[in-house]
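Supplied in structure tokens, the structure appears directly below.
Here the complex is missing a single protein chain, while all its other protein chains stay put.
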Amino acid sequence: MDFSTEIQVRFADLDAYGHVNHATFFTFLETARTLVFKEPFLELMGRRLLLMIVQAECRYLKPVDLNGQVIVTMQLEKSRRTSFTLGYLVHDGQGTTFAEASTVMVCFDEKRGKPVAIADEMKRALGLI
Amino acid sequence: MDFSTEIQVRFADLDAYGHVNHATFFTFLETARTLVFKEPFLELMGRRLLLMIVQAECRYLKPVDLNGQVIVTMQLEKSRRTSFTLGYLVHDGQGTTFAEASTVMVCFDEKRGKPVAIADEMKRALGLI
Amino acid sequence: MDFSTEIQVRFADLDAYGHVNHATFFTFLETARTLVFKEPFLELMGRRLLLMIVQAECRYLKPVDLNGQVIVTMQLEKSRRTSFTLGYLVHDGQGTTFAEASTVMVCFDEKRGKPVAIADEMKRALGLI
Partner (left out) sequence: MDFSTEIQVRFADLDAYGHVNHATFFTFLETARTLVFKEPFLELMGRRLLLMIVQAECRYLKPVDLNGQVIVTMQLEKSRRTSFTLGYLVHDGQGTTFAEASTVMVCFDEKRGKPVAIADEMKRALGLI
């Protein structure tokens, strides 16, 4: 199952090189996650169940500027009891890929101070149940 | 003449208070400007004519979080030879106003190192000619 | 009473114009506030007493780039029962002023959902008692 989100690129995302700063790509991924999984995400946050990033990586293929579209397409790559891995393509929807990335997220119970099984709301959103 | 832009709020825009950080409101205004005036803006930037902010102010009325829409509506408030003032409402399109703001921008010629008359492309976009 | 803080300028603070983005000046002010008032600030945040910005303004005099120092000097300009105004100079410590700014902050009790009298810890830090 694929989830695609168009990202609104901001002038402030560009750095002095005139391209979107490399760190901001991770913000694009996060924005896509938060929009696609908005309901389970806010629901979990209300119960202090945090989806914490434990690993993130990105390969940058082509710079992004203010022209043209930026789309994040993501899919579930792997799931375990307390964590899951998402894979991402950052692209323009017309054949140009800007970056490939992945993040590993753990479901963390802030009150108990430890990882817990992925909440059912999130499992459903990920297509796991 | 009014220009309205919907802003894509990002999780990273929130600070530890759980609301969009106050400084980010100015980024919302900038994003709205850059989208509405995209063509003249990029055209001017190519000629190193910068639209530099010389004054900015914002009154915050209600916090913004990840729920609901954020729209920036702006209008030209005043224009002079080398500068102009834009006024903004940040609102949800349904009667709730988050902030009122204004910015003064000067058209600055980077090569000559001084303010110059507002370029015609920008004047046209602002409805001045 | 004056409080001065040196700001660590980041490459990502620069935008495509090659200068520190105008919105980031407000982040510089916030960084200075948070460092100078760190103890009362964290103490209040622990009790969900938020120092919310209700008004902010800045006049930009000279662009900031990666060369040279950036110092924020602030002072209390005005205080009322539930709010206070800080004034700021952003400068290089050697006679060059980058910006002049001010912010109005209200002490907001998140649990009660309304402004409350400035907490004593903060009053002491501001030199009010």
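Per-chain numbering from 1; labels A, B and C assigned in written order.
By our rule, a residue touches a chain if its C-beta (ideal position, glycine included) is under 8 Å from a C-beta of that chain, and two chains touch if they have at least 3 such contacts.
What you see is a predicted model, and the numbers here were worked out from it, not measured in a lab.
Along chain C, the points of touch with the absent chain fall at residues 7-8, 10-12, 27, 30-31, 34-35, 38, 42, 66-67. The missing chain lies against chain B, touching residues 11-12, 14-16, 18, 21, 23-24. Where chain A meets the omitted chain, the residues involved are 16-17, 21-24, 26-27, 30, 45, 50, 52-60, 63.
In this text, only the chains that are shown with their structure count from here on.
Looking at contacts between chains, the pair that accounts for the most C-beta pairs is B-C.
Mostly identical positions are employed by chain A and chain C in their mutual contact, as over half of the interface residue numbers are shared between these two copies. We define each chain's centre as the mean of its Cα atoms; on that basis chain A and chain B are separated by 28 Å.
Centre-to-centre spacing of chain B and chain C amounts to 22 Å, using the average Cα coordinate of each chain.
If you average the CA atoms of chain A and of chain C, the two centres end up 32 Å from each other.
In chain B, the positions touching at least two other chains are 27, 30.
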